[in-house]
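As you look at this complex, bear in mind that one protein chain is not there, while each of the others sits in place.
Every chain is named by a letter (A and B) in the order it is written, and numbering of its residues begins at 1.
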Amino acid sequence: MTAPLLRVENVSKRFGGLLAVDSASFSVESGSIAGLIGPNGAGKTTLFALISGFEKPTSGRILFRGVDIGALAPHKRAALGIARTFQIAQPFAGLSVRENIAVGAHLRHAGRDEALAKAAAVSRLVGLADRLDMSASSLTVAGRKRLELARALATEPTLLLLDEVLAGLNPSEVRDVIPVIQQIRSAGVTVLMVEHVMQAVMSLCEHVFVLAQGRIIAEGSPATVTKDPGVIEAYLGHGAAARLAARERAHG
Amino acid sequence: MSPAFADRLRAYAPMLAAAALLALTPLAISANTVLNAMVLALLIALAGQGWNILAGYGGQFSFGHAAFFGTGAYGTAILQARFGWNAYAAFVGAIGAGAAVGGLIGFLSFRAGLRGSYFALVTLAFAEVLRIVANAAWFTGGAAGALLKLDVRPENFQFSSRATFFWIALGLVTFAMLATRALERRRFGAYLVAIRENEDAAKALGVDTLKVKLQAIALSAAITAAAGAFYTQYFLFVDADIAYGNWISVEALLAPIVGGLGTVFGPLLGALALHGLAEGAKALTGRIPGLDVALYGSLLVLAIAFAPNGLRGLLGRLGRGLSFGRAS
Partner (left out) sequence: MFAPEIVIAAIINGLLTGAVYALVSVALTLVYGVLHIINFAQGAMLTAAMFAAFFAQQAGVDPLIAVFGLAPLFFVLGYAMQRYLIGPASHGKDSNILLVTLGLAIVIENGLLVAFGSDTRTIDVPYGFSSVDLGYVFLPMPRVIAFGVTCVVAAMLWALLNRTDTGKAIRAVAREKLGAALVGIDVNHVYAVTFGIGAACLAVAACVLLPSYYVQPRAGDAYILVAFTVVVLGGMGSVPGAMIGGLLIGIVESLSGLYFGESLGQLGIFLLFILVLLVRPTGLFGARA
């Protein structure tokens, strides 16, 4: 069995009195699309910050390709092949879409012309080709999400961390982005996505981890995980699993 | 002509054209007072070019660029007067000293994570520390200042003709403009602007923000130090208030803001506009001390309020030119 691309080992993160992540452990296999779900405040974005280097774990290790990357700064992790999008889109507002994506492309292409060409190519992948010379600040929410995706993709990552890239999109916009993510995986990029849009999680993810109150409480295929009583309780409250089961029996 | 060469020509032609046009000035005007004013304006434009790279392109607003100007000014004076260096070598040495000071201040400040107002404050403090030390130290001549021996020969970087100084200053400004344009066309410039717009996003895309900022401040300091060194060559005298005083920190930031932050021509346009205005005001109202600077301040406020993209932005709106930096 090949080693997993990403291995999070007993990672905890404490902010003063708050334990945001509590001994989380999971692995993501190379070439897969994995999902990280959980109720709000569970610690998902903190986990992303830990993996991408914007926070340092209080304890535990993060292994990428078997190497402990815990001490590496964010830009070094990006160079290694870990790219992320931000939950609240962070465009380079004063620049055009092309210039935005080119910043990502420059990681692997020092020359300006190559970077701009690569930016144009990536924009075609995510569907922004028609807006290349628009100012990033004039994009819609959906456009900004695509820009986040395009910029991260331009760094030619091995592992792509998507932080609620579908949030704020209407159902038809969601339907448009799903094949893009599948295409990204086909090109050889491993994807770990935090998502609330269950439609996307069910159709995209092969493996799902559920985070609640900083702890991984379940993992498995989307179908398994959504039936797990612990997961139901985490989302719907104490006793919800029993109530739902009782109602099913009554209608059964 | 290969397409690459044609492309490069297109990129740098505007700066060279502007320089050529300005170079004609001493041929048209021989009045010393006007030439003097123009040399000063060019000097400010040069200092402003330096500031513009760090602030306009990099988004790090320094309120203490006097620290670099003064190091250049004193640097060349001390290297010549105390160490007997050749004037041109001293000029280069002074620029190196300025870059080193920039690197040091940058290293301390950026490593500590200072941004925005905090960064502005710490640069102000550094400039002030240097001013106090220069005013008291023996090797800078203390409160009496430093003098360069008057020995008007080209080998000494001293010329009898003001026009020569004008052309040298113009040459320096042109060089700085070309360097800025080159920056715009390279990865370094893209990274710098990315840091200005959103530093965290830049980090996530693999930009070593500390390294880029350090390179930017060193370059910025070197250019401003060149302006300081030139000042000393031109006036043959410098003291702590001239070298490290608040006036140059303010002028170095006013010119780019009025002329167009984050653009190649901004500092030059701004410096010419401001100094043209100052001369005009002096001609109309006589030499009232403080009036020109008060006007500068009002212009700053007005510029921020009504023309945040400066003169360059206004001109850009008139003719859709190439504009790299700030979209609205």
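Assume a residue touches a chain if its C-beta (ideal position, glycine included) is under 8 Å from a C-beta of that chain, and two chains touch if they have at least 3 such contacts.
All values reported here derive from a predicted model rather than from experimental measurement.
Chemist: Determine which of the presented chains are touched by the chain that is not presented, and list them.
Modeler: Taken over the complete structure, the missing chain's partners among displayed chains are B.
Chemist: Considering the whole complex, which of B:17, B:152 or B:288 touches the chain not shown?
Modeler: Touching the chain that is not displayed is residue B:288.
Chemist: Kindly note down the residues of chain B that lie in touch with the hidden chain.
Modeler: On the chain B side, contact with the omitted chain comes from 59, 61, 63, 108-109, 112-114, 116-118, 120-122, 124-126, 128-129, 132-133, 135-136, 246, 250, 253, 257, 288-291, 293-294, 296-301, 304-305, 308.
Just so we're on the same page, only the chains that are shown with their structure count from here on.
Chemist: With chain centres defined as C-alpha means, what is the inter-centre distance between chain A and chain B in Å?
Modeler: That pair's centroid distance is 44 Å.
Chemist: Quick one: in the complex, what on chain B touches chain A?
Modeler: Its residues touching chain A are 185-187, 190-191, 193-194, 196-198, 200-209, 325-328.
Chemist: In the complex of these two chains, what residues of chain A are touching chain B?
Modeler: Residue positions touching the partner: 52, 54, 73-75, 78-79, 83-84, 86, 90-96, 99, 102-104, 106-107, 110-112, 115, 135, 137, 151-152, 154-155.
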